[in-house]
Structures are given as structure tokens and as C-alpha cells.
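With one protein chain removed, the remaining protein chains of the complex are shown where they sit.
The block that comes next holds chain A.
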Amino acid sequence: MTPTTTRAADGVRPPGGTTPGKATPGTRPAPAAGRRQGRRETLAGYLFLTPWCVGILLLTLGPMLVSLYLAFTDYNLFDSPKWIGFKNFQDLFADDRWWTSVQVTLKYVLIGTPLKLAVALAVALLLVKPRKGQGFYRSAFYAPSLIGASVSIGVVWRAIFNDDAVVDKSMSLFGWDVGGWIGDPDWALPTLITLTVWQFGAPMVIFLAGLKQVPGELYEAAEMDGAGRWRRFRSITLPMISPVLFFNLLLELIHSFQVFTSAVVIAGSGTNTGGPGDSLLVYGWYLYEQGFRNLRMGYAAAMAWMLMLGIGLVTAVLFKTQRGWVHYEEDAR
């Protein structure tokens, strides 16, 4: 193999090369060798990428095309798909339960995400100053993020928010009598939202990493100018961590739109699918129900694409607005 520097692979060929095979550090191979090297690098690149390439074609791009096609068909898994044009989408807009699932999911996302991020940021601020046991607190607060998505925690949530269970009884002690959380259509969704907020540890550690980057001099200078705590938070901390906030927001939103396991487990088992009065009928579950229980694969594919459109729209809006509130270091210079 021709020894060469990696830079030669770019096709950057300086004039007057040395004989290939005898190159020493600092010398570059002849033009022809460079081109050959480039091809060899490309071959090596694709060889290393073979599993990934197969994966993306077989499990991502291919399925995307198929689901796009299915969205315009009537398909039950057994008979061949029948092209029906936009009928699935028309049916969606006329489907009350679809609208319910959209509403439930939007409520979950729009209330849960800001709450979760606020708690994550508050705890991160609490933990940012170096203190004894900081590592312990960081880890302990992070733990729920790991187990929160499991069926087990869904079961636990169901049990502690049950009618007359721990949460209900504790609240009654304070004179706040809801009388059944999961059984009550008005309180089932807030129960699910508390479970999301409970998993604030993952965005918290990202906030912590961001907060550590804020230069201390800024606070000292502001303090000298007589800026109070709140002022310092608003004028220094928030702008300085806005890229991290943006990242967390994006990730949480995309993640929340796809909520499934916790909603299903809290909603209950068997045939009772959407919780009391469909108050826990999240989008992911309704899609599953239509596709895999009712075998309306085309309809579910149309639902999936509407979800993708929704997530794409939210992502696009976020990226559009970030100029207004996300401050990157380079802008300031």
C-alpha cells in the first residue's frame, strides 16, 4: 500500500511529487497515485459503511417509500393493496377519534415539554455550583430518565395514582380532593404528564453541561453593576445557554410526539384502549390500534405520514425562530 498522508486523499495535489512508495512525512505522492489513493479511500469508506448502507436502504428508505405508497391504499395485510388516492386522508379528517388523538398528543407535548424543561433547568441551576456530593445528586436525579420508559414504571404510576391510592390520599390531606386520577377523564392526562416531567434527568444533565460553559466573569461584572439574581438569570444565563435549550427543546418535542409505552400502560389493559373517555388516546397508540389491531395498514400509514408532517412542521418552525432567541458565540463576534 502506498504510504501517504491523509490529506492526499482529498485530491489536493501539490506540484512536483516524489516517487510513490518512498514518501516520507511531509512529502506528497504524484498526481496519479493521489487519484488512485482517492479511489481506494472511497472503496474503503463504502466497505466500512456496508452494514449501515444495507440498513438504511432496507429498514429506513425502503420502508419510507412503501409507507408513503400504502398511505394512498386500502391494505389489510392479506389482500393486495388497493389504490384509493387521498381517501385515507379524507377519512382521517372526518374521524373523531383521530382528532381526539391529535388533541391528546398536542396537550401532552405542549404542556409536558415546557414543564419538564423548566424542572430540568431549575434542578440544573441548583446543582451547578460545585458542592459536596454533586455527582451523587446528578446521578440520582438522572435515574428516572432511564427507567421511566419501562412498563414497570407505568405500572407503578398506575398504582400510585389510582383512586384512593397514595397520591389521592396525600392530596386529600391538603384538602385537594380529586377522587381518582386515572379513572377521571380530566385527570388521566395530567397523570401521564407527571410521568414525563418526572424524567427530567436527561435534559438536566445536558443543561448542566451547558451551564458549566458560561464564563464566571460575566456574573461578576453583572453583580458589580448591581444586577439581581433574576436579572442575571434573564440577561446572562438564558442567552448563554440558549443553544442548549434549543437542543433540549427539539429533542424533547420529537420524543414526546411519539409517546407510546407509558400511555398504553397507564391507560390500562385489555380492550380498554384509550383510557377513560379516550383521554389517554395518544397518537402513537391510535396508530397502533388502527394498523395492528384493526389491520387498516393504509390508514395507519397515512396517520404516520401526518405525524411526520407535524413533527417536520414543528422542527421547521423551531429552526426558523431560533435566529430570534438562540445566541451562538459566533453571532456575538
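Brief remarks follow.
Methods note: a residue touches a chain if its C-beta (ideal position, glycine included) is under 8 Å from a C-beta of that chain, and two chains touch if they have at least 3 such contacts; residues count from 1.
Methods note: contacts and distances are computed from a predicted model.
One subunit of the complex is not drawn; among "hydrogenase (acceptor)", "Carbohydrate ABC transporter permease", "OB-fold domain-containing protein" or "3-oxoacyl-[acyl-carrier-protein] synthase 2", its UniProt record names it "Carbohydrate ABC transporter permease". For the options A:Met64, A:Ala221 or A:Val317, the residue in contact with the chain missing from this view is A:Met64.
The omitted chain makes contact with just one of the residues A:Leu92, A:Leu115 or A:Val156: A:Val156.
Chain A meets the missing chain through residues 1, 3-6, 9-10, 25, 38, 41-46, 48-52, 54-56, 58-60, 62-64, 66-67, 70, 77, 123, 126-127, 131-133, 135, 137-153, 155-157, 159-160, 162, 164-166, 169-170, 198-199, 201-202, 205-206, 208-209, 247-248, 251, 254-255, 257-258, 260-261, 264-265, 269-270, 283-284, 287-288, 291-292, 297, 300-301, 303-305, 307-308, 311-312, 315.
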